[in-house]
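Can you keep this structure in mind? I'll have questions shortly.
Apart from one protein chain that is not included, each protein chain of the complex appears where it belongs.
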Amino acid sequence: MSDQVQLEEILIGSIAGMLDGLGHVAVGASSPVPGAAALLTRARSNGATRVSVLGSENHNFFTDGAKELFDCAGQGRIDAFFLGGAQIDGKANINLVSIGDPDRPKARFPGSFGSAYMYYVVPRVILFRLEHTPRTLVEAVDYISAPGVSEPGVHRPGGPHALITDRCLFSFDKSRARFTLASVHPGHTVEEIAEQTGFDYDLPEGGVPETAAPDAESLALIRGPVAQQLAEIYPSFASRVFGIDKAA
Amino acid sequence: MSDQVQLEEILIGSIAGMLDGLGHVAVGASSPVPGAAALLTRARSNGATRVSVLGSENHNFFTDGAKELFDCAGQGRIDAFFLGGAQIDGKANINLVSIGDPDRPKARFPGSFGSAYMYYVVPRVILFRLEHTPRTLVEAVDYISAPGVSEPGVHRPGGPHALITDRCLFSFDKSRARFTLASVHPGHTVEEIAEQTGFDYDLPEGGVPETAAPDAESLALIRGPVAQQLAEIYPSFASRVFGIDKAA
Amino acid sequence: MTEVLGSADALAARIPDGAKVALPPDYSFCANALVRALIRRGAKDLHLVGVPAVGYQADVLIGAGCVATVETAAVTLGEFGLAPRFTAAIKAGTIRMLDATCPAIHGGLQAAERGAPFSVMRGLIGSDILARRPDWKVIDNPFADAEDPIVAIPALVPDVTMFHAPKADRLGNVFIGVRRECMVMAHAAKAAFITVEEIVDGDLAHAPETASGTIPGLYVSAIAEVKEGAWPQGIPGGYGPDLAHIGRYVEMARSEAGFAQYLQETVLGAEAAE
Partner (left out) sequence: MTEVLGSADALAARIPDGAKVALPPDYSFCANALVRALIRRGAKDLHLVGVPAVGYQADVLIGAGCVATVETAAVTLGEFGLAPRFTAAIKAGTIRMLDATCPAIHGGLQAAERGAPFSVMRGLIGSDILARRPDWKVIDNPFADAEDPIVAIPALVPDVTMFHAPKADRLGNVFIGVRRECMVMAHAAKAAFITVEEIVDGDLAHAPETASGTIPGLYVSAIAEVKEGAWPQGIPGGYGPDLAHIGRYVEMARSEAGFAQYLQETVLGAEAAE
């Protein structure tokens, strides 16, 4: 680990900025960056924010089996959740299933997991996709695991709040079903985003800021207790990014 | 306890005769005679018949809370159950709620419990009512907690099989929605049943037999292990009928 | 985070008038100290939900004038028979009764637990229970080939779930063992106020011998340690019911005057102890 702020740390800090003040943040399996952001939020809240990390023994208090995460979300007890997608399009539709004809696909992914429920009922869903290319951020997804917006009349208290990639952060306007480029990560440019994004999006008035790095206190928390907690859940990530081996 | 066969023992034996060969018999709270009959059936089956007695610690294996009895019945895993009624009518409608206008009743009883579900889904429901008078066995109940039969098109795999009282046993014909007097308990008469029953019923061809007393083996089981098991669940009943005090 | 309060009275202060309050059955975990505290604070217009039946708790609250509505499959004192203050109130027409059947209560709570607007259930059709519940609907089973009516029970979302459990930890995790109806009640409700015999060290939701029977603190608004908080009822696996007391209650509660004396002796003077 170098002293320079790493991309992962910028992503963690940026996501945590969207979680501050929430009561309960849940993180799906295999999501080390969102997991770290949730743990950072908890650390900054002095424990007031609850965090549930699926697949963690220590940071998962559920006692009612695999259904409890979804029940809990349906009860309105989860304020933020994370989703990704093999493809994400300009209306925030996500595709976790396949490329091409679903019956004889060119590529097949694991499946939609709980997205077709969580995306509707969790108020603040943050889309997270590290590969930002025209292949992943597309005009229209080949398969809608879960739509970004719904028709009027469809019960939908939840939905997309933002999309964060390895290059930038987009905010999402549900009423217009469009993304706006909110900030560009250090080392990346507005022009590059335009080239690498397959869907149309808006630019804010007054120019696009650079994504802020975490402040010194947050960086210390990330590299200290958060990295230690992460090592239990995502040992290979914690080792690669923070040089920490899993605590015994 | 005298050496004479007691009414309760005749009832227990008669009910057990309707349970033999079943896989799982459930008994509601405060039902010592049906409970004893179920325990006798289990004893005669060498344990092949499972028995669940609500309110018992030893004879209740449920681990999923108060809903499990009903879930279990809905799954088709309960073969027989018992219901009563402040009133029972000739169509086997049962009333567990009130006499008179339900909004300002002359009498109010605890309520319908699970009857409005169990009566529909358990294949063999045995109605049990110790007070056999024109006041309890009526032409038409004042309030239908659960109907004896349902319209065609209503999903109803279960329903009434028989009605046993302190005077006699009626069988029930679902297709005709009528009771038939099946047997009269020792010491009672067909004429007395006619006087004491408020609803019309059929008489079998060839006369009404006397309800048989339990055979010697069954009587020994009732007075031995069944009475002992009963003392845990229904101590005052076991003490009164069998002179047994609750095991420590 | 779950609040840890000092008494049943402190919990009762957080249960507002008019609340829809879910209560467990007599054979489960009854928070009778909290019932007494609610009477002492003069709670009004409560809508009691017996899950799926209820007994002494409801009878005392009804007698004390705390209750506007009772929604349950049964009100019973078990082997002690009819609940006298409930029966008197029904005959006098002073409370609204929403008769149900056990699995309808469970189905409504499970819909709430799942965040679904309703559950469907078999049974009920042709009963007066259904006929007198315009808040329930009969719909067509969309999966049936022929006509197949089925009853839809709307989500039952209590404002408050209250019960008395054997133990909790300081994180607000509450152990309920096999009394799983208490877990569904906590999941389904907006708030859960729970008295416990004992507040223990450690983390019940992660200890292997307790985890599977523990409600996580996420669902628990506040707890208070109240020794023998179920009295005069018992707590399964702990102490038994005080049958002599309940017998005396049934005698006294036959009349309004007798019930008033019972309240005076048992509830109103008990503040210091609870």
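First chain written, first letter: the chains are A, B and C, and each begins at residue 1.
Heads up, the rule we're going with is that a residue touches a chain if its C-beta (ideal position, glycine included) is under 8 Å from a C-beta of that chain, and two chains touch if they have at least 3 such contacts.
Keep in mind that what you see is a predicted model, and the values were worked out from it rather than measured.
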{"item": "Left-out chain, listing which of the shown chains it touches", "value": "A, B, C"}
{"item": "Identified contact with the non-displayed chain, of A:Glu9, A:Asp64 or A:Asp79", "value": "A:Asp64"}
{"item": "Contact residue for the chain not shown (choose from B:Leu19, B:Leu54, B:Ala73 or B:Ile99)", "value": "B:Ala73"}
{"item": "For chain C, the residues touching the chain missing from this view", "value": "103, 107, 110, 114-122, 137, 139, 141-144, 148, 150, 152, 154, 176-178, 180, 208-213, 237"}
{"item": "On chain A, residues whose C-beta touches the chain left out of the figure", "value": "29-30, 54-55, 57, 62-70, 74, 96-98, 102-106, 108-121, 143-147, 150-151, 153-155, 236"}
{"item": "Positions on chain B contacted by the hidden chain, ascending", "value": "24, 47-48, 50, 57-58, 61-64, 70-77, 121"}
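Everything that follows uses one rule, which is that only the chains that are shown with their structure count from here on.
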{"item": "Most contacted chain pair (by C-beta pair count)", "value": "B-C"}
{"item": "Distance from the mean Cα position of chain C to that of chain A, given in whole angstrom", "value": "40"}
{"item": "Centroid spacing, where centroids are CA-atom means, of chain A and chain B in whole angstrom", "value": "59"}
{"item": "Centre distance in Å when chain B and chain C are each reduced to the mean of their C-alpha atoms", "value": "29"}
{"item": "Chain C: positions in contact with at least two other chains", "value": "183"}
